[in-house]
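Here is the structure we will look at, set down as structure tokens.
A single protein chain has been removed from this complex, and every other one stays in its place.
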Amino acid sequence: MRKVMTGNYASAYGAKAARAEVIPAYPITPQTSIVEKLAEFVSTGELRAKFVPVESEHSAMAACVSASILGARTYTATSSHGLALMHEVLMWASGARLPVVMTNVSRAMAPPWSVWADHMDSVAERDTGWMQFFCESNQEVLDTIIMAYKVCESRGIMLPAMIIEDAFILSHTSEPVDVPDQDAVDSFLPSYDPEMKLEVGKPMGFGSLVRPDQYMEFRYKSMLAMREARDRILSVETEFKQVFGRSYGGLLDEYMCDDAEVALVAAGSVAGTARTVVDRLRAKGMRVGLARIRAFRPFPFQEFRSLASKVSGIAVLDRSYTHGAAGAFFTEIQGALYDVPKRPAMKNYIAGLGGRDITPDVIERIFEDILVRCERGSDPEPEWIDVVGLPRRQS
Amino acid sequence: MSPVTIPEVEHAYPGSTGCPGCGANLVMRYLLKGLGERTILTIPACCWAVMPGYWPSHCLKVPMVYCAFEATGASLSGMRAALDMKGVEDVTVVGFAGDGGTVDIGLQALSGAAERETDALYVMYDNEAYMNTGIQRSGATPWGAWTATTPVGPSRDYKREPKKDIMSIMEAHGIPYAATVSVAHPEDFVKKAKKAKDVRGFKFIHALSPCPPGWKMNPMKTVEVARLAVDTNVFPLYEIENGRVRITKKGKGLPIKDYLSIQRRFGHLTEEEVKRMQESVDSSFKALEQREAREG
Partner (left out) sequence: MSRSYEDIPLTPISDTPSTMNMTGLWRVFRPVVDLDKCKKCTLCWKFCPDAAIVLVDGKPKIDLRYCKGCGICANECLAECIIMVKEEAE
């Protein structure tokens, strides 16, 4: 059934299609319409679930964790400061190996106060052991929630996942979205039946104290699971395509990269803009491509190495900044390419912080600059795009 | 005929790694005797997160979840929601937290769970400081007590603020049942646990839990000091059922110095200071008795 809906409603319809059973939630701009819609679904009986109106995001995730330990499929949604407040419990969910799925409406961190899009909140949680999926469209948001549950609940994996939609650009923009047939979703995603869960009458402690002589083995298992998730994400997406006819390019979604001289790496809604710029420049005869980070965790290590074998230059667009280092996407990609036989020229571009638009013009200038870099070699210094007061690069 | 006055069935194994003479072990033991095996616990960071022992050791015959320090209330709501979705009703969901995890860092989630009327029982075992981290003051540390962060020393910086009144805070949430219990009075304790189990909604139990290392006393005195807390009216035993208070076990009205003198955490107090504490205890207890008379 096709409906016109915002990214936030796509999240809510995704959680409903996945039949989330426990939904603890706390409001934050611009996530609110997700949980409002879910409260409505539960209230009307369209979704059989418990909506738990908690008093903070920390409690939202803590309630997800405890409900999940008892074997319930759980969902919540948050944004920026709410996600930061959850930080401790994000680690809890992954350490306890719980397949919680959550939408993060990616928003800038304060101060300065900002309710608009960037990726600082999401990127800051890259080390928490969650899978992270950046979405480009509302349809992808809905579909990825369904796929994420299937990946997360896989026996060998049992890890949580964060579905990332850009604040306002997706969260509050309406697009036509296909809401998949419920019977088809039900057979694609069977009800949650974990191998290990806490049951009344079965005495056990879930999450005990572990000595130094045993802690690393548990962490090693999480590492194996996240490694295995790479293949599982791909196989689940293949299956999803067979049933629903849609797919999103695996961990690293390449567009026109096979014969490209240079590629732009970006994540989230800006990829939509970048596609049109690629088309425009291709029409002028420039061999440019787009590599969209769909999964930041697990990191598309092999995919980037394969990309590097095809192109001479890689421009990395970060919508966040790690002070004292560089954009997080950039440093990680750079690390992945250290020992490839032919390293492409690389440069980091910082743009779109705090909701500033990343226009086609900006992307075009980035492509022009990285083409020059292919001749001159990598530029170690990240370039902050269109900061008022800095000399503006002429295209 | 042996005069066994509490259920003989044990829901705890020996071999817990609590300190010798730990009051919190007794709190758990009596609580589970009252609640029975259809119980599920969530326990945040506190002594009791360590006391079941290192993995794979578990010292209880009921299941428990370890949760984040400040998250007990939220964990209760999540557990109850999951059980409700699965149609499991005949289970007591229990949050079991220390005083710091309750009156300080966990107060927000506790308040949230009470306001949400989560059908659960919250038990605070109160050893009156952060004991698992080595005796630092909490909001539940009483006036006059030494802790590692309220040193006595030359400037006599022992705790100068009164103990946070968690029972009043919980009562203000309009919960249907709240009670105080003591490890020296297991019969009263078990009775209250049983009562709490049968009340729907959010229930709160405040258990005084003597801590030999933290209170600086001989571990053999744990029960004795708990008894003195009741007999000196420092820790009166009462319950508040739907807003009406009832004192369940009258103390002997002994002077407070009998309670203080066996704990070295109070050893520095002057006679004047002890007198001040006596006046404070007398006035609180009088208010409680007057209230009981009014509502009785």
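Side notes on the structure shown:
Letters A and B mark the chains as written, and numbering starts fresh at 1 in each.
We take it that a contact is a pair of C-beta atoms (placed from the backbone, for glycine too) under 8 Å apart; a residue touches a chain by one contact, two chains touch by 3 or more.
In this text the structure is predicted, and so the values were computed from the model without any measurement.
The omitted chain makes contact with just one of the residues B:5, B:155 or B:270: B:5.
Within the whole complex, the absent chain has one touching residue among A:96, A:131 or A:314, and that is A:96. Check A:210, A:256 or A:286 against the missing chain and you find that the one touching it is A:210. As for the chain not pictured, it touches subunit B at residues 1-6, 8, 10, 12-23, 25-26, 29, 52-53, 55-59, 183, 186, 212, 218-224.
The omitted chain makes contact with subunit A at the following residues, 95-97, 158, 196, 203-210, 213-214, 217-218, 220-221, 224-225.
Throughout what follows, only the chains that are shown with their structure count from here on.
Here the CA centre of subunit A is 44 Å from the CA centre of subunit B. Considering their complex, residues 37-40, 42, 49-50, 52-58, 60-68, 70-71, 73-79, 81-86, 88, 91, 108-109, 111-112, 115-116 of subunit B touch subunit A. Of all the residues in subunit A, the ones that touch subunit B in their complex are 21-22, 24, 48-50, 52-56, 58-60, 62-72, 74, 88-89, 92, 198-211, 214.
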